[in-house]
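A single protein chain has been removed from this complex, and every other one stays in its place.
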């Protein structure tokens, strides 16, 4: 299986519930476990709400385009905004700092939580940004081996 | 509230479950009852499967673009395909015939069921077709008055 | 969607679970066609685990009715959930089919 679809939503927090339902269904179709479906959905939600808050500064007139690719062994989700170029290096540093802090102890500072969740859930996280075409966030999550075998044996049964 | 989003899927029957989940969530956001959510979802499913079967003749390489508009008192769903011009007059006749037949008694011929379901569920059904830009099917469903009042009183409570 | 078939010489029960739509209905169709080829006298389709059925599912059941009719077999449907029942109503096919509340009843009632 290799299938892809797009969903384009306004940068409105109200739309996140709809995005989650759609992403959860896509994850189920690939064969992720309930727990993984929830995690991937959360990561996509965090990616979108970061776009709403940081790229569009809370304005509801922007747009987010989400492309989802379903594979036999993974899901790929690409979030695209149409805002200004972002400082990817700063973002990378933020994640590093966050990860270090978390290792030491539970931090009570909520800042940076979204980006950190995305990184701890997804297997691949890649930002690509440019001045005139906004930012693209590419997320990939693989099926666990065990899960893949389970699905393969079900579909041949 | 007036919000719209798009979803673009390949003309693949496998994608219909995903479309249904998304449409059902959109209907819930407008405030339709469980029964109406199911009916509108069914109508959209029938519209999409007709595109897959009749417009793309079962080929999975075509695309369907679904635009959903959420209003306070209705939902509007626009299905667009990129196939050949269709014979809207023939379609209209097919619906009329179907309706007449159904009035007489339960017909055992399954043909025409999809189009008939769309017409009996939605408040507005409009086809617009052209040679170079495919066909657009516009569907509208209004909230029942009772339902609208119920929602209004909940949101002010 | 999942299709489970249990049958002996005289009766067959086809239990469906999941959504019956354009993608999955061919599998249900296969089960019905195979059993009607064997001219099983009574075929019951149990839909207790079906939350969703579209016109392709309904058309498949109509086909089952026609196929079994050819050899004077009985084709029955059992355990419709409200959402599925509604599709039958919308399609005005609720009186065309023999519909039973339970699988037991569908198996017990003698042919009309």
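By letter and in written order, the chains are A, B and C; residue numbering begins at 1 in each of them.
Definition applied: a contact is a pair of C-beta atoms (placed from the backbone, for glycine too) under 8 Å apart; a residue touches a chain by one contact, two chains touch by 3 or more.
Computed from a predicted model, the values in this text were never measured in an experiment.
Q: Quick one: jot down which shown chains the absent chain touches.
A: Taken over the complete structure, the missing chain's partners among displayed chains are A.
Q: Determine which one of A:9, A:26 or A:52 touches the chain that has been left out.
A: Answering carefully, the residue with contact to the hidden chain is A:52.
Q: Touching the left-out chain: which of A:20, A:69 or A:92?
A: Of the listed residues, the one touching the omitted chain is A:20.
Q: Residue-wise, where is chain A in contact with the chain that is not depicted?
A: 13-14, 16-17, 20, 35, 38-39, 42, 45-46, 49, 52-53, 102, 106-110, 113-114, 116-117, 120-121
Rule of thumb we're sticking to: only the chains that are shown with their structure count from here on.
Q: From chain A, what is the lowest number of touch steps before chain C is reached?
A: Minimum number of steps from chain A to chain C: 2.
Q: Can you give the whole-Å distance between the Cα centres of chain A and chain C?
A: Each chain reduced to its C-alpha mean, chain A and chain C end up 42 Å apart.
Q: Taking the mean of the C-alpha atoms as each chain's centre, how many Å separate chain B from chain C?
A: Comparing mean C-alpha positions, chain C is 26 Å from chain B.
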